[in-house]
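The other protein chains are all here in position, but one chain of the complex has been omitted.
Presenting chain A:
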Amino acid sequence: EFRRFSLERSKPGKFEEFYGLLQHVHKIPNVDVLVGYTDVHGDLLPINNDDNYHKAVSTANPLLRIFIQRKEDADYSAFGTDTMTRKKNVLSNVLRPDNHKKKPHIVISMPQDFRPVSSIIDVDILPETHRRVRLYKYGTDKPLGFYIRDGSSVRVTPHGLEKVPGIFISRLVPGGLAQSTGLLAVNDEVLEVNGIEVSGKSLDQVTDMMIANSRNLIITVRPANQRNNIVRNSRTSGSSGQSTESSLPSSTPNILANFLQGEEESDEEDIIIEDSGEPQQIPKAAPTSESLESLTQIELLHESTQNGFLPSSEMNLNHSAGSISMEYEVQDPDHKSLEEDGTIITL
């Protein structure tokens, strides 16, 4: 069954309230449910905290599709950023969990128990020999935990092979963020820090740049071990139409702009304590007449960004503060027949 209701876009409120609202609308006050939504790429993503709830609201264009599953029979594998790249119909997945019965999934924990610690981004626009890794420092007490050193690498230049100075990862601290991700390794050459090329910069400069970006560090490396590279085939990410071949250094600047834009805004804010009161985040001074709330909201949204791309719609959100309508569907596990019928809800 599905229902449709509207929500104030500029004031989505808290996730708890929203959850309560859903239970109320469906008259299932004591049933634990799993809430999900489809983002612009068609991925089914969970809603289980304020961050991703706000994110979800921001992606509404103007409709937001919400899926509700009873918790005990929820299909966790349906969630995830890669659901899209599997090129499968997410909705049918959700609705027909029997598709997955052949390879039963080990449920580790609820998605909300995790925070992202790292991600490989811009896979589609980088040369295959490079890897762009984003380390999420916020929310964890783990140290970044790596060291860099000077070194030299061999480059192919118009004049043939040339030895050039470079910056390399020299050590990973056991238990640190860098090591735990498995995405960085000793002797990986650092090519860029948050989109800025490091060539021509000294070790100290690169150190300072990394520390200055430590809250949201994006390092592009040339891994020392090239055997684990992502092998690309036709299944490219839908978010960018660019082919691998085009991602030569000359094309990087505009691509970097793509994620730097998000980085600029997602920079966490300073804290103020007024008159020895409670620490608060310092809001951004409104350049126009926009309300303060909508701006704080933007920040929260950005924090929840799970990969390097930000849907373009979120930049527009604060300008079009208004109400959005929502459409959602409740999957009632008691009505298995419905699922088996393969009812696909079109909106």
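Definition applied: contacts are C-beta pairs under 8 Å (C-beta built on N, C-alpha and C of every residue); 3 or more make two chains touch, one makes a residue touch a chain; residues count from 1.
Operating definition for what follows: contacts and distances are computed from a predicted model.
In the listed set "Ubiquinone biosynthesis protein", "LLGL scribble cell polarity complex component 2", "Integrator complex subunit 9" or "ATP synthase subunit b", the entry agreeing with the UniProt name of the missing subunit chain is "LLGL scribble cell polarity complex component 2".
Of the options A:F15, A:Y37 or A:F146, the residue whose C-beta touches the omitted chain is A:F146. Along chain A, the points of touch with the absent chain fall at residues 137, 143-151, 170-171, 178, 194, 196, 201-215, 257, 261, 264, 267-276, 279, 282-286, 292.
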